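Heads up, one of the protein chains got dropped from this complex, but the rest are sitting where they should.
Right after this comes chain A.
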Amino acid sequence: MIKYIVKRMATVLVVLWMVATLTYFTVHVTPGDTATAILYSVGGESAVNSDNLERVRSKYDLDRPVYEQYFEWVINAFKGKLGTSYKYNKPVAYMLKLRVPNTIRLGLAAVVLSIVISIPFGIVSALHHNRFLDHAGRLFTLLISSFPSFWVAVILIIICALKLKLLPVGGMQGPQSLILPAVTLSMGMTAATTRMMRSSMLDVMGQDYIWVCRAKGLKWNKIITRHMLKNALPPIITVIGLQIGHVLGGAVIIENIFSWPGVGGLLIDAINAKDTPMIEGCVLLIAFGYAMIHLIVDMIYACLDPKLKYGGEDA
């Protein structure tokens, strides 16, 4: 197991390096001068003059060739130094430390919400296969997965915040301001997980061993809890893992709409300012989170599935 984790961590490192490199050069080839963007984002149009430009360029070594800047950044990153944000003039790590807990809070709320909704929904849908509840459930998941999240966010703000005045429009003032962004963020994941849970349950229900359980004289609810759920769960865990990745990506947009002070907002700001160290920091963090979730999913999978646990190397 430890060998496996070490091997996986090495792959994660390579992936992170590739992500960082790609991001670095993508930011560089986007049109616009970095120094101008920094000055513009800090002091507006009036701040952009040749004097200031010169100072910014020399301060952040922007006048050196890109590859030199890149190698320096990579070497520092390997040492754990993510550099200083151009825009905020503060260490990237410090900025991330401020924002990460908020993103985790939002992401966790969305994931928990969607699991709490989707798993029972999927089970009920499967147990009522081709009957009213199943059709209703499928229609519901189709609807919520077809609405773009930014549109839902706006509609929710209009209804819940502006018209009914039940919840705050945005920002982070107490737990109630978590509700709207979490609901919006969880929708895509809820739909995907519900559908997966349903099809996974249906698949299990058709298996021979369920027939055998019935032949043993087990009660239907015992068959569901002792046999069906256990067998339907592993694919769900994979889907949840994948969906958490999407939630991380979706958070970038949702955080902006709801002015949620998370990593997503930070990333968008950094992109606008061509704040390369900040962008790199955010992207690396998101990529790292994604890779870790996949690793955890695989480990849970290995613990759950006896075939992987006892089946030997090739299983």
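Methods note: a contact is a pair of C-beta atoms (placed from the backbone, for glycine too) under 8 Å apart; a residue touches a chain by one contact, two chains touch by 3 or more; residues count from 1.
Following the convention adopted for this analysis, contacts and distances are computed from a predicted model.
Chemist: For the chain omitted from this view, which of "Glycosyltransferase family 2 protein", "Nickel import system ATP-binding protein NikD", "Cation:proton antiporter subunit C" or "Meckel syndrome type 1 protein" is its UniProt protein name?
Modeler: Of the names offered in "Glycosyltransferase family 2 protein", "Nickel import system ATP-binding protein NikD", "Cation:proton antiporter subunit C" or "Meckel syndrome type 1 protein", the absent chain's UniProt record gives "Nickel import system ATP-binding protein NikD".
Chemist: Which residue, A:22, A:75, A:212 or A:296, contacts the hidden chain when the whole complex is considered?
Modeler: Per the contact definition at the top, the residue touching the missing chain is A:212.
Chemist: In the complete assembly, which of A:69, A:231 or A:256 touches the absent chain?
Modeler: Final answer for the missing-chain contact: A:231.
Chemist: Residue by residue, what part of chain A touches the chain that was omitted?
Modeler: 207-209, 211-219, 222-223, 226-227, 230-231, 304-307, 309-311
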